[in-house]
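Mind having a look at this structure? Questions to follow.
Shown here: the complex without one of its protein chains, the others still in place.
Entry: subunit A
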Amino acid sequence: MPLSTQSQADIDQYILIASLDNARNLSNILKAISSRDHAIFNATQNGLKVTVEDSKCLQANAFIQADIFQEYIIKEDTVGFQVNLTVLLDCLTIFGGSTVPGVCTALRMCYNGYGYPLTLFLEEGGVVTVCKINTQEPEEPIDFDFCSTNVTNKVILQSDSLKEAFSELDMTSEVLQITMSPSHPYFRLSTFGNSGNAHYDYPKDSDMMELFQCTKIQTNRYKMSLLKPSTKALALSCKVSVRTDSRGFLSLQYLVRNDDGQICFVEYYCCPDEEVEEE
């Protein structure tokens, strides 16, 4: 759906142009990380990375590779800005959530550079909407210093099994405790709420468990309020990898397939609430 009302001069001034035939391929994945208002955008040759942070303890990242876009032009090595994510999502879904097959909103996202607003051209059924969203100075995302060499325990699960557990989590519990161990209980999610405690155990030989690599027993607690929003990413994903490192930091990586079957990634990093070394 070419938005050819723009002149060549307009196009030349943009340092970033990203187009999608189906805006949902962007909006769905952004919804998966939208627990806070502001998002840091960082575009490179490889694609777009969108970061949302919460109280310096949690970071959510969405990765949309360049080849997902029908058009992806970037004129600098990196382009960074910050926008209000809620506003951006409202704009991306401005035509409403139509589920009529074959009807979708086309998007062309353009950015002139520092100080300029983010311009969105959205089209559906011949109707064009232009949105200009003010941008801010991008904050530097926290580096959680989570590297694969430091990973103590890792499991990869099919998302379906975790989805039910996450939707049932006792919200009166302030923490979500994750226990990973080479022996029983292998992989356990625990909550401690008003009516008592609950444990969800996944055995290592479950057919939902695609990978189980646990070297030593670790029990860590994370604030429920920080992790609960990750349920959105979980809902979109087909697989999730759960990793903890020697400091107890948690990394959740979600494999998401968009409407066209292409793969994108969402990851969450979270600091532990308190260290609980042994069972």
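Going forward, contacts are C-beta pairs under 8 Å (C-beta built on N, C-alpha and C of every residue); 3 or more make two chains touch, one makes a residue touch a chain; residues count from 1.
Quick note on the criterion: contacts and distances are computed from a predicted model.
**Student:** Could you check which of "Organic solute carrier partner 1a", "Cell cycle checkpoint control protein", "Phospholipid-transporting ATPase" or "DNA-directed RNA polymerase subunit" matches the UniProt name for the chain that's left out?
**Tutor:** Result for the unshown chain: "Cell cycle checkpoint control protein".
**Student:** Can you tell me which of A:Asn150, A:Ser167 or A:Gln262 touches the chain that was removed from the display?
**Tutor:** Within the whole complex, the residue contacting the unshown chain is A:Ser167.
**Student:** Quick one: say which of A:Phe41, A:Phe121, A:Phe144 or A:Tyr202 touches the chain that got left out.
**Tutor:** Missing-chain contact among the listed residues: A:Tyr202.
**Student:** So which bits of subunit A touch the chain we can't see?
**Tutor:** 161, 164-165, 167-168, 170, 194-203, 205-208
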